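Just one protein chain is left out here, and the rest sit where they should.
By written order: A and B. Residues from 1 in each chain.
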Amino acid sequence: MKQDRKDDIKEQMVQAVEAVKRTNPMAGSITNTVTINFVANAQIAVGGSAAMVYLPDEAEFLARAGGAIYVNVGTLLPVHEKTLPRAAKALHEAGKPWVLDPVAIGIGSLRTELLRQFKTYKPSVIRGNPSEVLALAGLWGLEGGSKGSNARGVDSTDPVMAARDAAVALARWTGGAVAVSGETDLVTDGTSVVLSHGGSHFMNRITGSGCALGGVIAVYATVASPFIAALAGHAVFNLAGSRAGSRAEGPGSFQTLFLDELYNATCEDIADNPFELMEAEP
Amino acid sequence: MKQDRKDDIKEQMVQAVEAVKRTNPMAGSITNTVTINFVANAQIAVGGSAAMVYLPDEAEFLARAGGAIYVNVGTLLPVHEKTLPRAAKALHEAGKPWVLDPVAIGIGSLRTELLRQFKTYKPSVIRGNPSEVLALAGLWGLEGGSKGSNARGVDSTDPVMAARDAAVALARWTGGAVAVSGETDLVTDGTSVVLSHGGSHFMNRITGSGCALGGVIAVYATVASPFIAALAGHAVFNLAGSRAGSRAEGPGSFQTLFLDELYNATCEDIADNPFELMEAEP
Partner (left out) sequence: MKQDRKDDIKEQMVQAVEAVKRTNPMAGSITNTVTINFVANAQIAVGGSAAMVYLPDEAEFLARAGGAIYVNVGTLLPVHEKTLPRAAKALHEAGKPWVLDPVAIGIGSLRTELLRQFKTYKPSVIRGNPSEVLALAGLWGLEGGSKGSNARGVDSTDPVMAARDAAVALARWTGGAVAVSGETDLVTDGTSVVLSHGGSHFMNRITGSGCALGGVIAVYATVASPFIAALAGHAVFNLAGSRAGSRAEGPGSFQTLFLDELYNATCEDIADNPFELMEAEP
């Protein structure tokens, strides 16, 4: 039965990846200035279309017009105080999928306040490193969350499995999916827990592999459920990461090769990237 | 006679490209955060110098001190509400060339309001995809313009030739040049219409090839007429695009090769890139 479920997941991933390549769906982003270019290029490489905004009414427009939105709080500007709640509200009201990257949770009062407000608007996918996922569950008062933040800037100080309960609790609250990035990645919809394998140590030696992953998950979320979108995103990143990593001579050539491999990965390649399926604790 | 005119255009392109390589002229930019790095690197690769600003007085300073300015409304911030009109006014009053990229026209109230105001300040070169050019002509109440915007975020839904009349009308209003980007690019000064060939499908598989082109046209506009600057910009982009495209394994390696080819293209190579010359309808 577990094999049936795995085959079903793979089939849904193939369909999602194929639909994106065929229909070129747009996923808007409100994201940081450090990796905004890499996010857009990754979204385009997998077959999507990118549009980045900062102003409140433009974000609301994209929330209603686009298929999904990627929200990354990495480098907040004053304008985000209005833009992010209005975008999250518009997405929630329109029933549109959105991906939240709670980057560097714990730094600064606006970041904390915005992330707190997002609890109501239930992001379809939450993606972060273990420390960020633990801290978000803590901020939202959910089981398994940490009291404070162990995020050290944008880096994690906790292992992936330490955030498993927090990830499950978050997914149960939102009704969507939660992804925890690490050497092995964990994705859960609150019922199933999937471990996705692959990638490269170079993914931690460049800035923005997590951001680009969040942006690509938003692209897949325009055509698939949050859980399948998160799994497809991790599969293509782990596949492209290990292919690029095996040829790279350093982080510069890794980035170049990685975008090439994102573009060249076929639906079947992506669905065949190794993953394990488990059930979440009841 | 048409051959004479073509030879004359080629000769002027050679002179423009050569003058930029020799004098390293500065073209400032007020542009989006997504592709700002690629714009600067493209400007430098062809021999120019780049300077990017956000604040009103800095934009006015560059408008007066620099040879030309590139204005791209891609990712507007609140500060642009003051910066862009003041820069456009300063450029118009100083008789300095400037290039307008009306990215994503139709999204948001500030974008519409700024683009409306630019009618008075007559950008020397307008560069966009067909949907953007049609929408701008419509916004300015010119012949051939569309009522609404068919822009889908930053992508076009219209073919290049559909924007021919709008491009000619815009060029006649500004007294400058208008460029419409597509598989084949169209450049007009309101009298002649030139089709520029070359490029690569990878130019649509990365973010910012249009922005970088606008920035490079601004560099050429420091030493040539708007029409010749737009033609030289398209020629070097189509040449470098097809050279890079023939060697690239994906969008990552394409970007790397493209900057190399921009840098290595000679004056003669650029002038020899194929184009067709036609007359505009009276």
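The working rule: contacts are C-beta pairs under 8 Å (C-beta built on N, C-alpha and C of every residue); 3 or more make two chains touch, one makes a residue touch a chain.
Keep in mind it's a predicted model, so treat the numbers as computed, not measured.
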Identified contact with the non-displayed chain, of A:G141, A:G175 or A:G250: A:G250
Contacting the left-out chain in the complete assembly, out of A:G67, A:G208, A:P226 or A:G245: A:G208
Residue in contact with the excluded chain [from B:V14, B:A51 or B:L142]: B:A51
Omitted-chain contact residue, chosen from A:P78, A:G141, A:G175 or A:P274: A:P78
For chain B, the residues touching the chain missing from this view: 26, 28, 33, 36-37, 40-41, 44-45, 49-55, 57-58, 61-62, 66, 77-79, 255-264
Touching residues (missing chain, whole complex) on chain A: 32-35, 37-38, 74-78, 104, 107-111, 152-155, 205-208, 248-253, 255-256
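Assume only the chains that are shown with their structure count from here on.
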Separation of mean Cα positions, chain B and chain A [Å, integer]: 34
